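Excluded from the complex is one protein chain; the other protein chains are retained at their positions.
All chains are identified by letter, namely A and B, in their written order; residue positions are counted from 1 within each chain.
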Amino acid sequence: MKLHELSLKEQLTGLKEGSFSSTELTQHYLDRISNFDKDLNSFITVTEDSALNQAKESDKRYKSNKALPLDGIPIAHKDIFCTEDILTTCGSKMLSNFKAPYSSTVVSNLSSDGVVVLGKTNMDEFAMGSSNETSFFGPVKNPWNKEYVPGGSSGGSAACVSAQLASAATATDTGGSIRQPAALCGLTGIKPTYGRVSRYGMIAFASSLDQGGVLARSAEDSAILLESMSGYDPKDSTSLNEDVPNFLENLDSPIKGMKIGMPKEFFERDLPNHVESSTKEAIETYKDLGAEICEISLPNVDLSLPVYYIIAPAECSANLSRYDGVRYGYRCENPKDIEDLYMRTRKEGFGAEVKRRILIGTYALSAGYYDAYYLKAQKCRRLVANDFTEAFKSVDLILSPTTPDTSFKAGEKSDDPIEMYLQDIFTIPANLAGLPGISFPCGNHEGLPLGVQLVGDSLKEAQLFQAAHQFQKVTDWHKKLPEVK
Amino acid sequence: MALSDKELNEIAYLARINIDKDSFPALKGELEQILDLFEKLNLAETDEVEAMSHPLNLSQPTRPDEVTEEDQREKLQETAPSVQSGLFLVPKVIEGEN
Partner (left out) sequence: MTVFNESWEAVIGLEIHVQLATNSKLFSGASTNFGALPNTQACNIDLALPGVLPVLNEEVLKMAVKLGKALNANINSPTSFARKNYFYPDSPKGYQISQMDKPIVEDGFLDIELEDGTSKRIGVTRAHLEEDAGKSLHEDFEGQSGIDLNRAGTPLIEIVSEPDINSPEEAVAYLKSIHSIIRYLEISDGNMAEGSMRCDANVSVRKIGSDELGTRTETKNVNSFRFVEKAILYEIERQISEIESGNTITQETRLYDSQANTTRPMRTKEYANDYRYFPEPDLLPVVLEDKFIKETLEQMPEMPNEKKLRFVNEYELSEYDSSLLAADKDLANFFEEVTDESKSAKLSANWIMGELSAELNKDNLHILNSKISAKQLGQLIKRIEDSTISGKIAKDVFEKMWSSGDEVDAIIEKEGLQQVTDLSEIESMVDRVINENPDQLKQYLSGKDRLFGFFVGQVMKESQGKANPAQVNEILKEKLKE
């Protein structure tokens, strides 16, 4: 078996047993990146030299029996995580020259567990998009079919893991940016409970919704990586001061008797046959595994999309005000006065989707519209969250398709913002409620993967991993990988 | 929902984003479409509902009043667009204007 075909867990075992070195593994991935990524465009920055140095250090630790928990595993970071002295662009022209002077907590946590960082992955600009077409660094292609999009906003992370250019990758999810590309690229992706992973150094899109997570090839690999990333961080006031449980402990426990709810509002939608059938098939698998399946109701869940598209832009309109051409980042040429500096820097530095959202958010917060839009959205957010609280009184997990369909062709939706927004109808509710969600492969239609999503109650990531892992023990959708040429 | 040209100009100014004359009508149309999406919220009865500004229902932690940051000016200004004598330079700011 080739090194890149091994799972993260198998690679760890191989490194421990000395079957191969981290240097070999890292070089292998770097070669694949240089061979295949010109076309895929999943990386914005490849940190070849520092990756090989890190691998060398890791090999030394293995030799001296001082190996760290994730020692020598080559991963990639979404370019939204600040990495000290390395370009951190957030997919934007605005930060196209920005070398972060500090590292995010996620990056530091993983590094102190010994990972090797191959580089920074492409993404929708400031994490706003569902197709990875809004990046200043060009679109990313779906390794399953290069005419199709990998999803977004963590499209680069998804494409590089799917194409086996990295063992796994970090990602972020504000309305589905981990789970939707996971579904579209045939990966397992987890967005943990809000506050589980520190947001310090993770460039903000919408602060009350953003959460870091993982894209990997299996639930098990995701669990290994998430455990390292997670934990209380005094630098993030909204990080949860809760112990991180051992996510691997219960993976192999049977899920007999686990209650899984199917929200009728999701299944009443006009879903394409292949989505419906693959989801039903997943449900059958869970029945076979001994889970109890029942229909539940999330009566306000249809409000999620408008609530999200008010709250996320409102928060982003403030979060992105710091990009003003004064202290770092892009500045327009020859500003004639301070207003000109602001107006042109932001016009030239931001792409169309980012500008649309800033303008919508500014409008929703402006005098006269605050109550009708922003405040109303906050109240409706409560309604959506309450629906989940109610549902989790009777079920353990909530199952739905991850996306309304398989991937779509590049350019197909890029001129229609609303069509693009609909990509996230199944994923957004978990962000509004701050709940953990996982997506994993459950089918394939015309050569493109399909995903199923499980949402758990607050802090129940271990249960999500367990349910996904049990599914992956009896199915092999997650083992199917695109052939990269 | 209809967005007037004046409103769009004002929010563009508040957001400090210059909009080209050429792209103005298309942008206005897109924003109106997005605003239409929000109409659905009017169907929800929310008079008795408390606004939810955050998913966590916890109290803000605090830190002790200690100086923990050292001077890192040089490093922090490495990618600054324009710096002189440690100051970030911008076109002349006239006091009291905004």
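Everything below uses one rule, namely that contacts are C-beta pairs under 8 Å (C-beta built on N, C-alpha and C of every residue); 3 or more make two chains touch, one makes a residue touch a chain.
Just so we're clear, the structure is a prediction, and the values are computed from it rather than from any experiment.
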Option touching the unshown chain, where A:199, A:413 or A:460 are the choices: A:199
Residue among A:70, A:115 or A:365 that touches the chain left out of view: A:365
Residue among B:20, B:48 or B:69 touching the omitted chain: B:69
Touch residues of subunit B, complete complex, unshown partner: 10, 13-14, 16, 53-54, 56, 58-69, 71-73, 76-77, 82, 84-93, 95-98
In subunit A, positions touching the absent partner: 81-82, 88, 90, 95, 98, 100-102, 104, 199-204, 206-208, 234-238, 314-315, 317-318, 320-322, 324, 326-328, 338, 342, 362, 365-367, 370, 374
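Everything below uses one rule, namely that only the chains that are shown with their structure count from here on.
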Subunit B - residues contacting subunit A, complex: 3, 7-8, 10-20, 27, 30-31, 33-35, 37-42, 44, 46, 49-56, 58, 60-61, 63, 72, 75-76, 78-82, 88, 90-93
Residue numbers on subunit A that touch subunit B, as the complex places them: 97-99, 101, 194-195, 208-209, 234, 237-238, 240-241, 300, 302-303, 305-307, 309-310, 317, 321, 324-331, 335-344, 346-347, 350, 355-356, 358-360, 362-363, 366, 373, 375-383, 385, 417-418, 421, 432-434
